[in-house]
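Here the complex is missing one protein chain, while the rest keep their positions.
Up next is subunit A:
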Amino acid sequence: MGRFVYADNAATTPVSKAVLEAMEPFYTQYYGNPSSLYSVGRAAKKPLELAREKVAQCLGAKPNEIYFTSGGSEGDNWAIKGVAHEQSKKGKKHIITSKFEHHAVLHSCEALEREGFEVTYLDVHENGLVRPEELEAAIREDTALVTIMYANNEIGTIQPIPEIGAICKKHGVIFHTDAVQAVGHVHINVKEQNIDILSLSAHKFHGPKGIGAIYIRSGIRCPNLIDGGAQERGRRAGTENVASIVGMSVALEEACKNIDANAQRLSKMRDRLIDGLLKIERSRVNGDRVKRLPGNVNMCFEGIEGESLLLSLDLQGICVSSGSACTSGSLDPSHVLLAIGLPHEIAHGSLRITLSDQNTEEDIDYILEVLPPIIERLRSMSPLWEEIVKGQKKFA
């Protein structure tokens, strides 16, 4: 096997060297519990607060509006269930979200539906974007919360967050965004964009796994999800994962410092990859090509199934992902691809390639060299492809 190319950065990213170095002392030297009063405890407390300041700064928030969590899923659960339960005391039991949210959001909403809440799932249309006017039309007297992701995890489309924020502000509705895929990759300012609650996860920007943060605008009431000790000013119990929190803050600071340079370089690589792959007959890009995360490529190739594509690429040292049903363990293909209107048979043949600043132009060359013959091979053994070519099967 020749080259190794990791191109599944929307799944997770490698921890950067600087991050690892920043974390190490908190396992060996400053291992104290930040709640302890003696020296090693105090030594851990200060960096914790410094990390909070850094995270706040990157989001345009105040440090006391940042709470550390175990990651994106916890943040989404906390925000959605917390706000919903608080607002229901005022009789507000309606939530607005979109059809293609991450399962941490969708399943939280479904859990609330079982409790008697009503949820509106906004259409995301062919381009994978929520329409602000449709959101505004969906807002009701009893709307407790709007939760719309910042950028989609599969097709990378960036939602009109400032517009949504302004509409929510106008109607006095709390606005949460799952920004797991966006933080560190696009400019976010919670105040300017009128975001009330935002959840993020460190491992999507070269931080460690199992750590994240939530921003809750001061004044917003969002009851605790995890009760226990008095950590995080009594809002989120559990001994702080100091090493990971420090690692996350270093990673985020690094990502935000390089946000423009990375975006420029990655979007050029992304577009070259997309243009190159579009030369394959009966291929298509999923989601808007412009309002898109700099590193996200998501395409469908008719007549083949995504998992066999993924496995073939793996045999050549390329790590990517697929929205195919077979990867997820269910028989239905990705809910995201179905939400943008793809028929099942096409959604099965999807491929997601997600780049980070650690990828190179040579990686793109290699993918462009390796992928077309794989597609040709799989199509040559596909009875479906034969029918498509003969015109017996008509696809979109």
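Basically, a residue touches a chain if its C-beta (ideal position, glycine included) is under 8 Å from a C-beta of that chain, and two chains touch if they have at least 3 such contacts; residues count from 1.
We adopt the following convention: contacts and distances are computed from a predicted model.
Asks: Given the options "Iron-sulfur cluster assembly scaffold protein IscU", "ATP synthase subunit b", "NADH-quinone oxidoreductase subunit L" or "3-oxoacyl-[acyl-carrier-protein] reductase", say which is the protein name UniProt records for the missing chain.
Replies: Answer from the UniProt record of the missing subunit chain: "Iron-sulfur cluster assembly scaffold protein IscU".
Asks: In the whole complex, not just what's shown, which of A:Glu86, A:Asp271, A:Glu345 or A:Asp365 touches the removed chain?
Replies: A:Glu345
Asks: Kindly state which of the options A:Val40, A:Ala166 or A:Leu311 is in contact with the chain not pictured.
Replies: Result: among the candidates, A:Leu311 touches the missing chain.
Asks: Taking the full complex into account, what residues of subunit A touch the chain not shown?
Replies: 303-308, 311-312, 315, 324-326, 329-333, 343-345, 348, 381-386, 393
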